[in-house]
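Excluded from the complex is one protein chain; the other protein chains are retained at their positions.
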Amino acid sequence: MTCYRNHQTLFGLCLLLFLFTSPLLATENQTDQECFESRDGMSQVRVREISPGLVNVKCSSTTGGVLWWGDPFAGTIPMGDMDIEADYSNEEAVVKPREPELDKNKMLTICSMACHDGNYVPIPHSKTPRPLKMHLDTVPDAMNLKHGKGNIWCLDCHHLVERTKLIDNFGYSISFNQPQKLCGKCHGQVYRAWRDGLHGKRIGMWDKGGKKRWWVCTECHNPHDVEQKERNSGFAQLRPEPAPNLPKGMVNANHERMHHGSHPDETGHE
Amino acid sequence: MRFLQFVVDYLKAGFTGGLLFWAWMLFLLFFIMLWGYGEYVQIANGMIVTNLNDQVSWGFYLANFVFMVGVAAAAVTVVFPAYVYKHKELHRIVVLGEMIAIAAVVMCLLFVIAHMGRPDRLWHLLPVIGIFNFPHAMLTWDVIVLNGYLLLNIIGGYYYLYKKYSGGEINKSFYLPVVYIAIVWALSIHTVTAFLINTMPARPMWFHSMMPIKFITTAFAAGPSLIIVVFLLVRRFTPMKIADEAFHLLSQIVVWCLGIALFLTMSEIVTELYPATEHSLGLQYLMFGHNGLNSLVPFFWTALSLMVGSFILLLIPRIRKNLTLLPFICIAAFIGIWVEKGMGLMLPGVIPTPVGEFAEYTPSHIELMVVGGIWAIGFFLLTFMLKGAVAVLQGEVRYRTESSKQAVSEQQAEAAT
């Protein structure tokens, strides 16, 4: 389903390809198909059978988005310490580890060990942001750091010497699997809402004491360009699932695209 | 024994007739077969063979149902003057009105069954073995009043005919209460049918308290129109004598009720369209269409013209009393009300949907077959019942003991030689 990554230029081509291959795609949920959970391209999951007749996820045949979790906790790890509200502190909280997703080609690990040890590449003294062309392979948004509108730079979030980690206010490292600890540094209100279960998403058991898989910040937001350029929205645009079938006897839905009032001749309001 | 004889004789009389009669019955039978086929296809495949859908889930069947309930109720326009105002001419033919009511209620029940997704589960409604959600569900009220009305008319009509047949005295302390209850009951069937649909705020087109009275006035215009036509046919094709006076009274009822109905229609239109809120979208769709969806528009204006036209014509006494012209005006009024009160009421009630979706609907072939067939069943029943009733009323068919029968046959034999 790589077709649906945000390569605008390839979109038309992909659409063509999609049209040709859609009859094949319609037989959905073949195992080993790759889908995305929330962020297309950054929250991938492969369809596999977890028990006879039961798949871990069912995916949309038209958009490649995950539609249904056969096992909401497949591939998760304990979330680790978090000051959850007292009443729910005995709940089992798990997360999908972000590290395997972010470090698919292992470059992050290699770079961290080989170069960014604090000696080979010294810790920069200047905090002035500058383009980092050589990191485009590991960080596709390296040239496009919009987060903070120029007021923060890489090492405000990334650890100085451990590139596989993030950094907290005291200089201690934070795992990529727990970005909420980093984001919560500035976005305290959102962090509180997230802890309450109001912001963001959880799946699994709704009931008190039930096991929950928590979505962490970077599963939905792109930390380097949270607001999606000029869109001023934290969530990237997606291709929607197809519209419902028209009611029997209707050939199109043109009538609902006209503006209010019965003036079919005056459609040029746009 | 005597009663069995009555049934046999009545059936015989009902199915005796000339070439025209049999041609008419065969013609109806053809449509009844179509009904059978349509119902079979619908039961076998589900209601997907209709053009109903989730947007327009009430359509042609219920439109006809609502209309026919009115026709059934309208039998009261014959019964009421006959018994309350002691109208002599109508009193003689009151039974014929009851026959029309019986046929109409049977049609209503068939329309409801056609509308149901699971007619095989009808027994779920029966008290004791099923659940009858009374008094909460308005539909249960409708079940009671419709079946009750059917029963009252069968009892009232056939008790009277049976007594005529067997030559007994009518027991007034039994018969009159039945008649008076039936008069009130007639109003109740149409009132409850109006309540069935006007108690749903989800459907603003229907959600107004004028609905019951509008139902009754349109019913008392359409019903007597049909009764006038039927009675004229009876007068023409049977020896039954129906005085002109009876028609004059009925046509007066038609014109007044039609006038009130038109007044109510106008009130509704002004009330809805003056502020033109979103609650009036259904009515606007009916009258003017919506963004190019305007399949109902010609029907509405045709129906309105028919109603207004026949009202104006009937206002003129010379035309109203002209019994050659009257049936045609009555047919025009009948069709006008059938469209306006049937599909013209049902569809804008469900279009747009409560969440504002517009979808156009035209009945499918199966729906047309079923509805046409039910009308044919109605006319078939009516023809048979009227023929039998006329024969009884005229005294052609009456109870005879074995000896008297013999005497009659001897007489006939003599006459033949």
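Every chain is named by a letter (A and B) in the order it is written, and numbering of its residues begins at 1.
Keep this in mind: a residue touches a chain if its C-beta (ideal position, glycine included) is under 8 Å from a C-beta of that chain, and two chains touch if they have at least 3 such contacts.
Here is the rule we go by: contacts and distances are computed from a predicted model.
Novice: What name does the UniProt record list for the absent chain among "Aldehyde dehydrogenase (Acceptor)", "Cytochrome c oxidase subunit 1", "4Fe-4S dicluster domain-containing protein" or "ABC transport system ATP-binding protein"?
Specialist: Its UniProt record gives the name "4Fe-4S dicluster domain-containing protein".
Novice: Considering the complete complex, identify which of B:His136, B:Lys172, B:Arg236 or B:Arg318 is in touch with the unshown chain.
Specialist: The missing chain is touched by B:His136.
Novice: Among A:Arg48, A:Lys146, A:His187 or A:Arg239, exactly one should touch the missing chain; which is it?
Specialist: In the full complex, the listed residue that touches the missing chain is A:Arg239.
Novice: Since one chain isn't shown, list which residues of chain B touch it in the complete complex.
Specialist: Residues 40, 43-50, 52-54, 57-58, 112, 115-122, 124-125, 130-133, 136-140, 143, 197, 200-203, 278, 281, 350, 352-357 of chain B touch the chain absent from view.
Novice: Could you pull out which residues of chain A are in touch with the chain that's been left out?
Specialist: Within chain A, the residues that touch the unshown chain are 11, 37-38, 53-54, 58, 60, 63, 65-72, 85, 87-88, 193, 196-208, 210-211, 215, 220, 231, 233, 235, 237-246, 253, 256-257, 259-261, 263, 266, 269.
Throughout what follows, only the chains that are shown with their structure count from here on.
Novice: Round to the nearest whole Å and give the separation of the Cα centres of chain A and chain B.
Specialist: 64
Novice: Give every residue of chain B touching chain A within the complex, in rising order.
Specialist: The touching residues are 51-56, 284, 288-293, 357-362.
Novice: Which residues, counting only chain A, touch chain B once they are in their complex?
Specialist: Its residues touching chain B are 246-250, 254-256, 258, 262, 264.
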